[in-house]
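In this view, the complex is presented without one of its protein chains, the others remaining in place.
The chains carry the letters A and B, assigned in the order they are written, with residues numbered from 1 in each.
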Amino acid sequence: MGSKWSKDDALIWLSGGTLVLGFLMVAGLILVIVVHGLGMFWPQELTRYELRDGRIVLGHETSRVSVRTTGSAGERSVTYRLGIRTGDRERYPDEYTWLEEGRVAGRDTPREAVVVERVRGGDLFGFLESFVDDGTVVARGFEAVRAHYREQAPELERLRRQRALSIVLSSEDGRQHSVSLSNVQRIYAPNEMTTWAKVRHYMGGAWAYLWSPPRDENRLGGVYPAIFGTAAMVILMSVVVMPFGVLAAFYLREYGKPGPFLNVVRVAVNSLAGVPSIVFGVFGLGFFVYFLGGTLDSVFFPADLPEPTFGRGGILWCALTLALLTLPVVIVAVEEGLAGVPPVLREASHALGATRFETLWRVVVPVVLPSILTGLILSVARAAGTVAPLMITGVVAFSAELPVDGAWPFVHLEREFMHLGFHIFDTGFRPDGGEASLPMAYTSTLLLLAIVVALNAAAIGLRSRLRRRYSLAVA
Amino acid sequence: MTTENAPVTPKILRDETIIDVEHVSFWYGDRPALKDVTMAIDRQVITAFIGPSGCGKTTLLRLINRMNDLVPQVRMTGRIRMNGVDIYGPDTDVTRLRRRVGMVFQQPNPFPKSIYENVAYGPRIHGVKSGGFLDEIVERCLRRAFLWEEVQAQLEESALGLSLGQQQRLCIARAIAVEPEVLLMDEPCSSLDPVATSRIEELMLDLKDDYTIVIVTHNMQQAARVSETTGFMLKGELVEMGVTDAMFTTPRDRRTEDYITGRAG
Partner (left out) sequence: MTDRPQGRRLDRRRLLDLLVGRLAALGGVVLILTILSVFAVILWVIFPLFSSPAEYRWGISGPEGIDAGYGILPLISGTLKGAVYTLLFAVPVSVLAALYASQFLPRVLMERLKPLVEIMAAVPSVVLGFIGGVWLAPFLASHVFALFLAPVFISGAVVAAFLTRHHAPVRFRSFNLPGREIWLLLVAVLAGGWLALECGALLEAAWLRAGYETWFAESLGLTFTQRNAIVVGMVMGLAVTPVIFTLSEEALSAVPRSFLEGSMSLGATRWQTAVHIVLPAAGSGILAAVLLGFSRAIGETMIVLFVSGNVPVLDWSAFTGFRALSASVALDLPNAAPDDTLYRVLFFAAFLLLVSTFAINTVAELVRRRLRRRYA
């Protein structure tokens, strides 16, 4: 083994290192999302921090960062700051506070500390003081109040309307809050929960996340309307893009006359596939929203003008925009399928006297059906993950109405709607730095990632099964 | 187009021509594939075409059922008539023509469907709906192709599971299910082993009473075994055509002799 060899082999290893590095970086980022996203519903234990100056803070640690300082004499020191989630928005803007670690004199985790999730106004951390019914205190102390609360808890929904019952909570420094039961989402004491109770709490939280509407400016609650809106928009889009995509692919591979013109069209489709999504959004705004929508308004809804009906962003325009965006995806997938159908099959059918259409319908389509399905799945995955064009064609951070509901005409194509991807942007990109909405953003990111990866994995699986079948047919 | 009454290569055996090819030339793009081919094919006779590969045998065959319509940028001159009617005439319905002129390909190419559906495909397209009648057709054709015994228990299974020889017989059954008059076979045995090949040859001899068979082969023994008339092609030209036995024993053209005796090719 000469030295020449080993030097060259080391270079091979280095090139292999870049491959591994790329994978590791993506895997690392995904791991961060998974860890943060899954942690959202796990009940965090509450810690009581006693500071040297006598101040007391109740909350749970979310970060620990180092701070470097240099004194006047040039001596260097590193101190650490703890980021504490404290709840109670009135006192701590953003529900967070920083503590100098060096100034923490002691910490403990009091068993009776509770989290009160409120419908409005964010979470409160503290200790149960008393249970008040119409001005009279009916119970005092942790156990008694909790017993009363548990009695009422199953009927919380009904109590929403009746404001007489309330719970008094004292915070760590003795201040008292009175919370009307009508404003209570849930109360729990994380420090005394068993692991099993935590698991149940977790499951309940995850369930509520999927199936309930958001609260508190998307910081809390669920993403049901966003999931619903995404699904509705994607379905609408598929209804438009599939027929056109399949027909266009049939034209390119089966009916069009092969020649320079078809080649130009094919290259153009390919280039279209690489046009940035935001450009489609701009086109959608100019053409669908203002031109088509404006025309529709002046023809069908002149009574409502100048208030636009279709002449502003809405789910239909978003769906059409994304249909345009995913058209090349469908075409490419179906074309690949058509190219894979052995020409001898078509010839055999023609030789029996079948017309072009009969051959297409009875021989070709059954074979390319999985490719069409693959195209559908891939376009759905692409559409579910695309956000930028929607931001200018009709997606909103919060909407009280769903695009499909019980009111005539049931499907409201003109409505603005919520979208999971935009929900991530909204909760993860607050100009004021809003830390409070980040847990929600992580969870929604994880959900979106899971959906898109699952769809793509399905498409890949389908395609590889398809390829295996061809190889069998050829053998 | 060319002249009407061009001399036709000598007719052999029964004087009952079904297909007349007159001065046919053919180009793929600019490349000539056939040069002024003139010949006649007789009814209920097996006609074989031999010649080195690339000489235009497949092209000639595919002109007879107009399969070359599907190839872009081709050009043809001359005339091909079936039963006296120009098959490239403006009134010809291609699908009807192809129904009357069946084809079996070099590679067995069953559809990725069940055995039953493969045979039923043609009749269905041409309007046979009733299940009972269809069952009858399928059984009759499979029997005719010597395949029924082997597959009657697995009619609903995929045709792709059959052996290559069985697949080719299935393709023959599929072709005769639309009741063609002529059966074109393009090297039907070239991908088969000797046993499967002899079964196909047996089948051809059996079918010849009902169909006019045109077979392309580059296997001279096969041509000698099954055909009554043989044509020899070279570089797009039909060098000579005549009674098979005569051709193999006393070829008239020098080039034919060279090919048969293995001196060229």
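In the analysis below, a contact is a pair of C-beta atoms (placed from the backbone, for glycine too) under 8 Å apart; a residue touches a chain by one contact, two chains touch by 3 or more.
Please read all numbers here as calculations on a predicted model, not as lab measurements.
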Of A:Val239, A:Ala268, A:Leu369 or A:Val411, the one touching the omitted chain in the full complex: A:Ala268
Specify the residue from the set A:Tyr49, A:Phe250, A:Trp317 or A:Phe417 that touches the hidden chain. A:Phe250
Which of A:Ala10, A:Ala73, A:Val299 or A:Ala407 touches the missing chain? It is A:Ala10
List every residue of subunit A that touches the chain not included in the displayed model. 4-6, 8-26, 29-30, 32-33, 36, 65-70, 76, 78, 244, 246-248, 250-252, 254-256, 265, 267-283, 285-287, 290-291, 324, 327, 331, 355-358, 360, 381-382, 384-388, 391-392, 421, 424-425, 428-429, 438, 441, 445, 448-449, 452-453, 456-457, 460, 464
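Just so we're on the same page, only the chains that are shown with their structure count from here on.
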Contact residues on subunit B for subunit A in the complex? 65, 67, 70, 72, 95-99, 102-103, 105, 107, 109-113, 121-122, 125-126, 160, 171, 174-175, 178
Residue ranges of subunit A in contact with subunit B within the complex: 257-259, 342, 344-355, 358, 362-363, 366-367, 469, 472-473
